[in-house]
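All protein chains of the complex are present and in place, except for one that has been dropped.
And now, chain A:
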């Protein structure tokens, strides 16, 4: 599958929502934990060798599961392959929890659900659709009907 790698690399250079040095292990068999810089930008998690400017990889954070594993450790896996886990070991339990929370909220789909929720709540409270003033109430991405996960 082709993709605009150049733009993705450019995205990796943007200021991150969250960045840290952690130990990371790929789902490949026999992989070991390696020190990496991980950087969360929009719905991508980039990972770098700690002394390099260009990421070695990127994970799109849609349709993924963020799971607390053992102490200081969480994993990211994808719904179609739940056994393949990217593991991350943090410096502390606190850091681990922060990352879990941040990553759970990092998907476009999550934001969409939040938006629909807020829209619905505001509408219930005020009787008005808050999106109307922006003229975007009809857009497909903001619709209130139940969406399949």
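A few comments on the model shown:
Quick note on the criterion: a contact is a pair of C-beta atoms (placed from the backbone, for glycine too) under 8 Å apart; a residue touches a chain by one contact, two chains touch by 3 or more; residues count from 1.
Basically, contacts and distances are computed from a predicted model.
Considering only "Sesquipedalian", "Telomere length regulation protein TEL2 homolog", "Eukaryotic translation initiation factor 3 subunit L" or "DIS3-like exonuclease 1", the record for the omitted chain gives "Sesquipedalian", by its UniProt protein name. Considering the whole complex, the residue from A:10, A:31 or A:92 that touches the absent chain is A:10. For chain A, the residues in touch with the chain missing from this view are 1-12, 14-18, 41-43, 54-60, 62-64, 78-81, 101-102, 104-105, 108-122, 124-128, 130-136, 139-142, 146-149.
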